[in-house]
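Note that this complex is displayed minus one protein chain, with the remaining chains in position.
On to chain A.
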Amino acid sequence: MSQWFVLYRKEWLELIRSGKLIWVPVVFILLGASQPIVSYMLPEIIAGAGNMPEGTVIELPTLTASGVMVQTLQQFGTLGLLIIALISMGTVSNERLSGTSAMILVKPVAYSSFVTAKWAAMLTITAISFGLGYGAGWYYTAALFGSVSLLAAAGSSLLFGLWLGFVGTVTILFSTLLRSAAAAAFSALGAAALLSIATTLLPKALAWSPGKLTELAAAQLMSGHASGLWPVVSITIISIIAALALAVWHLRQHPSIEAV
């Protein structure tokens, strides 16, 4: 266990030294805060544009507080996901390419610890960034549109956070399987997009799909209740474990890139 913490601490130190621990939360906070603020100011922005013909009436749908929060989640579902894929895409492949994984894995280090320490570091920075970003969104929504129940917000954040963690895990898996970091990010984001689309198109057949998590998070926000949640959560957690197991297995076969 102490060896695992040594590995985790190194990942953590790397997040700090590379500045990721600063810029990723900052971007998430900007994403989270900007959605309610822009939504609030949109009517004024349009009116201020001033080149509307006289007498135009613009009908903007009235926004509810939970509606704004759902939009905020959508921001995290696109840009947020992209950032998580970007910071995780090279985590294993860069080490295999540079040869540092060979330096470390000739020591009596468990392959599973090597992977899960990276995974835990990814979860930590994701949780911090998303927590702060979503908190900022919640705060500005409450200030500008009215409050959203803390319970609904917390529940939805757990569901959405699980989705982010799932995509992060898939990125780490592809980072282990593929040589190119860019290909890993591309594959992980592609897989996430496919899963989401397939789940929307086939809601019955894919009622258990991790791609349903974003929908559940939105439902939790709107109604304080998400039905059919447990199969999705269980399947997601099982998929995460399976992805980690596959990554560990592959790394054991190929600890370094020259070792094709």
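Observations
Everything below uses one rule, namely that a contact is a pair of C-beta atoms (placed from the backbone, for glycine too) under 8 Å apart; a residue touches a chain by one contact, two chains touch by 3 or more; residues count from 1.
Note that contacts and distances are computed from a predicted model.
The complex includes a chain that is not drawn, and of the options "Carbon-monoxide dehydrogenase medium subunit", "ABC transporter ATP-binding protein YxlF", "Peptide/nickel transport system permease protein" or "Quinol oxidase subunit 4" the UniProt name matching it is "ABC transporter ATP-binding protein YxlF".
Within the full complex, the residue among A:S98, A:S149 or A:S234 touching the omitted chain is A:S98. Where chain A meets the chain that is not shown, the touching residues are 2-3, 6-7, 10, 13-14, 17-18, 98-100, 102-109, 253, 255-256, 258-260.
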